[in-house]
Every structure is written in C-alpha cells, then in structure tokens.
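Structure record follows, encoded as structure tokens.
One chain of protein is taken out of this complex; the other chains stay put.
For reference, chains read A, B and C in written order, and residue numbers begin at 1 within each chain.
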Amino acid sequence: MASGTAVEADTFPKLLLRNARERAARVAFRHKDLGIWQSWNWAEVAEHVRSFAKGLQDLGLKRGEKVAIIGYNRPRLYWSMCAAQWLGAVPVPVYADSVAEEMAYVLDHAEAVFAVVQDQEQVDKILSIAERLPHLRHMLYDEPRGLRDYDHSKLHAIEAVMQAGAKALKDPQQAAALQSEMEAGKGSDLGIILYTSGTTGRPKGVMLSHYNILIAAEIGCSFDGLNESDEVIAYLPIAWVGDHVFSYAQAMLAGFCVNCPESPETVIDDRREVGTTYAFAPPRVFETMLTITMVRMEDAGALKRRMFHYFLGVAKRYGEQILNGESVPLKGRLLYRLGDILVYGPLRNRFGLTNIKVGYTAGEAIGPELFRFYRSIGVNLKQLYGQTEAGVYITMQPNGEIKADTVGKPAPMVEIRIDDNGEVLYRSPSIFGGYYKDPDKTAETMTADGYVRSGDAGFFDEGGHLKIIDRAKDVGKLNNGDLFPPKYIENKLKFYPNIKEVVAFGQGRDYATVALNIDLTAVGNWAERHNVVYASYQELAGHDLVYDMIAKHIDEVNRSLASEPMMGGAQIKRFLILHKELDADDGELTRTQKVRRGFIAERYAPLVTALYDGSEAADISTEVTFEDGRKGVISARVKVRDAKTYPVTAEGAPATAKAA
Amino acid sequence: MNAEPMNVTGTPLRDKGEVLLSVENISLRFGGVKAITDVSFDIRKGEIRAIIGPNGAGKTSMLNCINGFYQPQEGRVVFKGERRAKMRPHRAAAGGIARTFQNVALFKGMSTLDNIMTGRTLKMKRGFFWQALRHGPALHEEIEHRRVVEDIIDFLQIEHIRKLPVGKLPYGLQKRVELGRALAMEPELLLLDEPMAGMNLEEKEDMCRFILDVNNQFGTTIALIEHDMGVVMDLSDRVVVLEYGRKIADGTPDEVKRDQKVIDAYLGVAH
Amino acid sequence: MSDIATRPAPNLLASPLVKFGLLLAAIVVALAAGIWLDSSNTLYAIFVDPFRQMAQAPDLLVQTIWEGLVSGVLYALIALGFVLIFKASGVFNFAQGIMVVFAALTLVGLYEKGVPAFLAVIITLGVMFALAVAIERVVLRPLVNQPDIILFMATFGITYFLIGFGEALFGGNPKQMIADQLYLPKGAIDLQILGGLVSLQKIDIAAAVIASLMIAALAAFFQYTRIGRALRAVADSHKAALSVGISLNQIWVIVWFTAGIVALITGIMWGARSDVSFALEIVALKALPVLILGGFTSIPGAIVGGLIIGIGEKLGEFYWGPLVGGGIESWLAYFIALGFLLFRPQGLFGDKIIERI
Partner (left out) sequence: MLYREAGQYKSTYAADMGVFPLREDRIGIAVILAIALVAIPFFGSDFFIASVMIPFLVFSLAAIGLNILTGYTGLISLGTAAFMGVGAYSCYKLTTLFPGVNIIVLILLSGLFSAGIGVLFGLPSLRIKGFYLAVATLAAQFFLQWAFVRVPWLFNYNASGAIEVPQRTLFDIPLTGASATPETRYFVCLGLVVVLTWFASNLVHGKLGRSWMAVRDMDIAAELMGIKLLNAKLMAFAVSSYFAGVAGAMMIFLWYGGGEAADVFSIRLSFSILFMVIIGGLGSLIGSFFGAAFLSVLPTALKFGLPALGVPIGGAAAEHVTFMLVGALIITFLIVEPHGLARLWQIGKQKLRTWPFPY
C-alpha cells in the first residue's frame, strides 16, 4: 500500500491492470447469482473491462463525455465505471431508486451520453424521460429479461457490447490503440462525478479526480491495514461516495474482493455467507440489527434470555476494554471468554460479522449505546466523519482511541479548522475540484486558502477528537436565546429502539417540541407482548400506552439535556407521535433517509401549531404516494402530550427549567 | 453469463400458422355422466389459447384428455401430427406437454429447488449406478440441470425461497413454483389450469407477465383455463368456450366477446 | 366443482415388467409340463388329484368346508372390529387382534382370581370400556388431525402395550377358556352325510350362531338407534355426527367400546376352540386379508370376506397343502386376497377409488 503504487498507476484502469498482473488469480468480484457466488478474478475482470471499453469506444464514447450508471451493486456496473475511465470518459453513478424526475435532472445536468443500467425497470424509467435527455445516445443493460422485444437500435446488452469489444480487440492494431487511450489518462483527470442528494435544492455534481479518489482510498487502506485478503460486501448505493471509495477505489488499490449480494432483501444472509472482513453501514443498519436481536430474544426461553442479558452485561463491563487492549481482571477475561462462546460469537455469526476486521459507520450520529454494544461483543466498529466533497474522509477513529460520542481525529493528510461560528472546515489532497457546472456554489463552499466548508457545527474535545453537534445553519435559538440544536435532540431520541424518526421544532419558538415516528417492528412486538391490539401503524401510533412509553423516553432525554452544557434550555416540552411513517417517496426524507425538517414543518403545519397552542389534539390530512405511484390521502386526529422538564444542572446555561 | 435464460428450440417467434395440437370430436363420459360431448378445436404453435366456460363445463376434463390423464371414449387427440386415441400421461410429458393444476399439486415435502428439478427428470439420462455414486457423470448431469433450474428460478424471481420446503409457502408463490416445475420440462405445449385462481391483484399481474414472457421469450405454446375474463381477453390470442361439455364458441377474444351464445351462457350470468 | 372421474385401469400388459413376468410364467409352465411328461405327476397332483379326492370323499369335503366356515366366521368377527373403527374414525386399528386376546385373557384371568364367570364377563366388559376411554383420551385425542399412518402406528403402540400389560398381569402361559362356566356347549354332533361321518363341534355351531346374532344386533344398532345412526353419519362427515348432538370424542369411545365387545365375544369363541394365549395374535392378523377382500368400510364385506378366506384356506390346506409340505394356511389367505385385489383394488364391497386433479 505504499503511496508509490498510486504514482505509477495514477488512474483506476491502470490500477486494474496492475492487479491483473500482480494478483491475476485472486478473486476480484463475486456476485450471488443463480444460487451460487459467481466469481471473477482480477485477470478476468481486466479482460472484461478492456473488452467493455473497446465496445464502448466502438459505440462512440469519447474522452470527457459522461456515462450515467444506474442500478444496484452489480459487478458489470462497477466494470462499466472502469471501462468509461479507460477511455477518459467520466462515470456518473445515479441512485437506482430515484424517481424519473430526479433522474431526468441528473442525467440532463451531467449531459450523459451513455446510460449503463441494471435492468428493464431502469430502461423503462429512462425511456419515459428520453425526450428530456437530448445528449443521451445509447443505453446498455445488464439483465436482458423482458427486454427482448425492445427496439435495439440504441439499446444494447452489456454482454453483447463486451463480446463485440473482445472481437474487435483481436486486431492488434485496435488493441494497441485502446491501450494508448488508457495510457493517456492522468491522475489529475476528472475521474468521477458524484451527485449529492442534498437536504435542500437540486443535487450538486461533485467532481473528483482519479488522484482525489486514490488519495482517499490510500487514507483508508493504510489507516486500517487493508490488503488483498479482505472481503467487502457492496450493497450501498453506487452513487454514494462511501460505496465508491470502499467498494471500488479501495478494492482496486488494495486488491481485495467485492461481493455483490443477490438482491437488496438478501443482504444479511449474503453478508453472512461471504463473511466480510471490512464492512460499512449507516447507523440505521446497525440499529435495525440490534432491534431485531432484542425483539427476537424476547421470544426466547426465560433461561436463555437471562443468560443472554447476563453476558451482555459482562460485555458492557469488559468488552470494550478487551477490544481496546486495555487490562482487565482475570475474572472478567474468563467471563468474557465464556460469553464469547455462548453469546458474542454466535451473535457475530448471525450478523455475518464473524470475520470482521474493521467496520465503519457514518452518515449520521450513532447512538452511544448502540455503538458500544457492537464494540462490546467484539466487533471493531468505528465512526468516521466524511463528505462527498472530501472524497469521504475528514475524521476517523484510530484504534484504541475510540469514543462513542465523537467522530475521531482528523484523518491522515487532512487539516481541520473550526470557524468562528463553529463551522468545521477541512483541507486535504483528496478534496473535490468543484461542483460540476456550478462555479457559484463552488466558490461559496471553498475558502480562498483551499478549505472546504463542511456546513456542520462542531468542536474539538480535550483529547483532540471532533464532536459534531448539528448542521451549522440548523443550530438555532429559542425565543429566550437558548441554544436549540435540533439534530442533537433528534439523535438522542432516535437512539431508543422504539423510535424510528424524530423531527424537532423550536427555532424562533418559545420552547422545543418533537414529532416522532415509532419503530413498527419494535413497538409492534412490544404491543404483542402487552396484548395491545392494533390494525395499522396509525392505530398503534395513537395508542395511549405507546404515548406513555414514549413519554418515558423523552423524560430521560430531558434529564440528560439538563445535565449538559448549553443544552438545558432545549429540553422537550411537548411531543406528538405522527400518524404516518415519514417516507422518502413523499419527500419527507432524503434518499439517504435524513429528515427534511422544513418540508415536514410545512406539510404538517396544523400539528406544529398544536404543539405550540397548548391543544390536546389536532386534525390532519396528508397526501401520500403509494409504492406503485398512486396517491391517496390519510386523515387522522393526532394527540399532543406535555413532557416533564428538569432544572438545568450544568454550568453556564440559562435556567429555564420548570415542571410541566 | 446468462444471456439467454433457457436453451429452448430456436423456433422463430410466434409463427402461429402451424397446428400443434388438435382435438377431434372428443367425448368423455364418467359412467352415465357426459363430461365432454363432441368437442373439436386446435391449438396453433406459439399462441396463447384460452379455454373458458362456466363451472362444470368440462374445461379441466379437456386438459386431462389432452395430456392423457383421462381417456376419452370417442375422438382423437392429434399432437405434432401424431394421431392417437390414447395418450399416457408420461408419454404426453415426454412428447412435450407440461401442465399446472387448478389446486396446486406440488410435492409438499420437497424444496422449491427439488420440485423444479423433478421437471428435469425426463431429460436426465444417467443410470442407477452413476446416481448411487453421485460423482462424475451423474454429478455433472445434476449440475447441468441445476443451471437450467436456476435460470427458471431467476426468471420467476423466486430466489429467496429456493431452499424452503414448498408446503409452507404462500399460495401465490406455490403457483409460481408449479409454473417453474412445468417450465423445467421445456414443454412445447404448456397447459395451465386456472393459473391465477385465488391470487390477489398484484400476484395476478405478476403471473400474467410471466405467462406472456414464457410465450414471448421461449415461444412456448400455452393453453390456459381462466375465470378472470379480463385476464383471458388480455392474454389470449384465441378463445374456445365450453358449456355443459359442448363447444359453443371459438375465435379471437373480440369475436367471442360479441358472441350472443357466450354472453348468454357465461358473461351475462357469471360476470 | 372440479371434474371427477374414475381412471381406467392401467393396462398391465403394457408394462415391460409384467410382460417379463408372463414370459417367466410361461417358461415355468413349460418346464412343469416337461417334468410331468418326463416322470412325475406334478400337474396331475395340482389340477386333478385334489378334485378326485373331493369327489371320492364328499364327507371329508363337507367337514373341511364346515371348519373353514367356522374359522371364517371368527375372522369375520375380528374384521368387523376393524371395520367399525375404520368407518367411524378412519383409524386402521392394528390392535384389534390383540384386543381379542386381551379381552379373553382378562376374562379367564379374572375367573382364575376367583371371580364368578358371569361377573367376570361383566367386569371384562367394564375393562373394555375403560380401555376404550383410555385409548380415546391418551392416544386418539392428542393425535387428532395427524396423518393416517401416524394413527396406524399408534395402534401398533397400543398393541405392544397391551401385550406387555396382559402378560404382566396374567402371565404368558396359555390358558383354558372358561367355556363350561359360560354354559357353552361341548362335544360334537356326528352327522351321516354323503356316505361318511361329519363331525360338527357344538362349540362351533354355537360360535356361528352367536356370531350371526351379534352381527344382527350390530345391524339393528346401526339401523335403529340414534347413536348408531350418528356412527354411520360420522363415516360420511364429521359435521353430520355433531349435528346429531354427539361429540366426536364420545363417538370414538362408543366405537372402540363396541369393537371391544366384539373382541370379547370373538375371544370367548376362539378361546373355547383352542387356548387363550398371545399366539392368537398371528391368527388375528388373518383378519387383514379379510379386510382387503371385503373392503375396509363394509360390514357385509367383512362377513363375506371372512367366509371366503376361511373356507378357501381350509380347502387349500387340506387338498393342496401336502403337495408343498403343508402349513400353507399361514399365507394362503393373503394370496387369495391379493389375487382379488389385483382385479378389484377397492375390495369386494369397498367404495370406488376416485382420483381427481
């Protein structure tokens, strides 16, 4: 992993060829397909990509043109990125679940001339917006199913394009020409454009050069000592910078194997089968796993349940110390060993994390309890703080210095500065070259001295670890001047398994309130055990006993807020449980499942009003989009409850606490 | 890797001229009860042929005659130019006729995979002793057929239930597995007995799509019995209408829809 | 409604294996003919001599048929027990034979313990009732809705249990039936028929009479009583029985108790003719070919079947048995039944087998 390799092979096609030379027989890609893990070694991948590139070239793809890549994680889609880069074209991965509208914008904005897609669904989607994409010349698909009768003048099977390419490459002259096309590529060339989903406004195209991405990959590989023996499962959207770095760039750099699951539904089983050594998942995934664990254990026999919880207690006491290599009394060590046989080992096995070397979570704050749980059972889970504009890495947690409530120290080669208003700024060789076709936004984001504004507010603690509070612009104030960090509050609540989504209100108001979604799995299970009968989410959400339970959680959060500096004023005074689940299809969440606070406040205005006018309940009707695209209206009467607040105990905070 | 899901005979798509099977003056009695009386019709290569009619019209009996489960007392079945008064079920299977059943007739104790693998039985040639060794040729043969079966599983999108016993699957999935088992025989003629009975709307749509895809991609000729008139009208190229064991109409969906006898017998009453 | 039909019988000749079998048979016949022509009298001994004997000594023939008739009646009685239970609960009660032995053993055992004979009969009836209740509670109720084979196996369990239980209580040695004490007739009536003496044991006559009475009584029970009608109804539909106001559990108890009574009577009659011991178990298995002959659900079938089997095997044993060393009684019944079965798979009086898809 010496940085020397990055110099000699300064683009991804060059890296691929290096891998094909140095580890030709090692498996590079696996894809669970037709019941087994179909595998390709580096030599085969290189050959496929070469043929693919030739095929694309013969279809007329030129240096600098953009290729949209749409679909779930499939080997051929990753290969298409490399094939495009081979010719000096720029891949533009697009979120596969974007609706036609979003896709039309991205493809049009990127001026994509080719689209490489997974299946009929995506082909249909693009055909439906074809007239808005004047630049699009050809479409390629991976899965031929259902496409047999389509007009194939502009539509091609990837397989066919590759075969045509392979045939053309039999001519040594053409092969040489293709080779020199690849060699013409430089590290400073634009390597990829990644569109950020963005909480507001249109997506922005983040331009990253080969060099940027290679540096990012290098940071990660050397930080955790990744090598060719590692296994990663690629299941996060290919359009997201994390997947691009972990499943593409680092795999190319370190030469490890990328495993593509059979379908999004089988990821957990597939992960277990493959036994990944290097894993990445947003907190949500870890949270779901833990929720399912706890829910299932409720159904276990009393003895087993007690044993389970006893050993989780043991893990809580000693697990993290053992993982961090700290000294632990012999008894603790022995108990932990026993627990490893009875509980932790089997749990890791069920999660598919038996062979895990290092796991990362990022994207959002992870609950400290949740984070510690995984570490305590022997999963080396770490947090990182990153952004697309940074080519991912900003801060990382070094081994042995892992704290649940910080995101770690600046990553290698990254410099960080905290602005006067608390905003985090960073600079590194891997930061982006600008937003595609948007110099204004670029100028807004980049400082004159080459720092990038993260948009997040945070501070360094005494150990030099960065702590992120919230989006800089979101940290607001209550009318009395108290600090109001909505995300901070939301996260505290979301760490309870019963709560799925939270939206906090308070900016420019007298006090803080929340509207939340319960977690249907966890609460549904709770309901079953407590003989609470319900027919729908709406009914369960409105149940008084559920309100009681949530009130307890809020009470705990208030207590903890009261004890933190500057946060005491933001205690939650009133709350309600939303009658429907927040949904990306309704625009309430972003595609990366973040809440869109402003939109929600507008959409649920009557409820927000009720939170502040003291009424006991409010009526609301909301339009919803069903899975098949139809629309409907849900109406409900939503109850509002008061919560208890506590006197502020920490210093330096205004005392606004009073009993409710 | 998987450019073509199945190696079906390379017949050009939908050449609907040739008659694949014809039923000539069939009569079937059970004791004194007449189930079918003097019915004739034909099924052309590549088409989707629907058999409709009110309950007890003799539709299932008709299918049973076609694949040899019942032996009509009078009349003949001509399949691929071969005229025979008697068809034995396994002969029909060997000749390229596969079918599904009105009430799912899966092998309940076996997994989805094994169920579909049974559809390959006729194509597997290795003898007893190779099977007992399960190495070399017998294993190669199993693998070769497993590949075909996996293509079918992929085609029908039932990957997630591959290794589950079929007995516990929801009804809609069972029907899909049964279709898979029939497809595994690579039939020339596929008989579907109410493929969408008892399904919800979404499952029906899926099944419709599969039937069209089978017909379209593999060129398989399909004869189906169905009650949902919408489905019949959408799917089929030609429709034959039975009532009390007699044929009362035969033609394109539009022709049949306008036929007064059909309207009286069926459409007007039942739907 | 789905289409239902009887399937035409498979053409046996079409199967290559059957063809092969026929070929084999032809070879065997040819060989036999050769042997016959050559030296011995095999074919003669099989096809001619027995009939010659019958004609020469018709009194012996009558005697043989009589004995066959009597054992046939007893087979029929055991088979009746099976049919009762199978009809009402669909359970193939393998334990019926052992119930016969168990009932007889209990009766004799009680008498040996000093209980007066008729009181012993009543107590034995009580025991059979208790057994019926116990079986319903312990075996049938927990196994309701299980596949037939499971219930079938459960009756094997009952068989084993009863063997062990009976032997543990009353010892394994053969016992004498208390025929005298029950005023069953002894001795024989010798009749002068067709030029010879035919000896009819009085106990056999009694057995035939009692069996006939019993069957008549059962028929009346089924025909004229409410419970009887309910029992018949339950064979067709469980719901029908419930509508008469009798629970399924009660029906099971009644049926098993009825089978128990039949078993006791069979046991007494049979015990009076030979010893009471568990060797009777094998004899009781003879009721099985009777069943396949008569059909599992038909009472007349059980009777006719029993007579055919009884007479058939006695004739076979007497006239043809010596040709192969004797003892063919042990299997002849099964072959007779099997022969019938190949032509009528549903038995003589059984319901038609209907296959539907």
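Observations on the structure shown:
Criterion: a residue touches a chain if its C-beta (ideal position, glycine included) is under 8 Å from a C-beta of that chain, and two chains touch if they have at least 3 such contacts.
This one's a predicted model, so the numbers in the text were calculated from it and none came from an experiment.
In the whole complex the chain that is left out makes contact with A, B, C.
Touching the missing chain, out of C:53, C:247 or C:330, is residue C:330.
Interface note for the absent chain: among C:117, C:143 or C:182, the touching residue is C:143.
The chain that is not drawn here is touched, among residues C:57, C:153 or C:218, by C:153. The omitted chain makes contact with subunit A at the following residues, 30, 35-39, 231, 272-275, 293, 296-297, 299-301, 304, 307-308, 341-343, 345-350, 352-355.
Within the entire complex, the positions of subunit C that touch the omitted partner chain are 9-10, 12, 15, 17-18, 21, 92, 138-139, 142-143, 146-150, 152-154, 156-165, 167-168, 172, 282, 285, 288-289, 291-292, 296, 324-328, 330-331, 334-335, 337-338, 341-342, 345, 347, 355, 357.
Those residues of subunit B that touch the chain absent from the view are 67, 69, 89-90, 92-94, 98-99, 101, 105-110, 114, 117-122, 124, 126, 128, 131-134, 138-139, 142-143, 146-147, 181, 185.
Please note the rule applied: only the chains that are shown with their structure count from here on.
The chains that touch both subunit B and subunit C are none; no such chain exists.
Taking the mean of all protein C-alpha atoms as the reference point, the chain centroid lying nearest to it belongs to B.
When each chain is reduced to the average of its Cα atoms, A sits farthest from subunit C. If each chain is reduced to the centroid of its CA atoms, subunit A and subunit B end up 46 Å from each other. In subunit C, no residue touches two or more other chains.
Counting partner chains per residue, subunit A shows two or more touched chains at no residue at all. On the subunit A side of its complex with subunit B, the touching residues are 33-35, 38, 144-146, 148-149, 157, 159-160, 262-263, 265-266. Residue ranges of subunit B in contact with subunit A, taken from their complex: 1-5, 113, 146-147, 150-151, 153-155, 159-160, 162, 213, 216-217.
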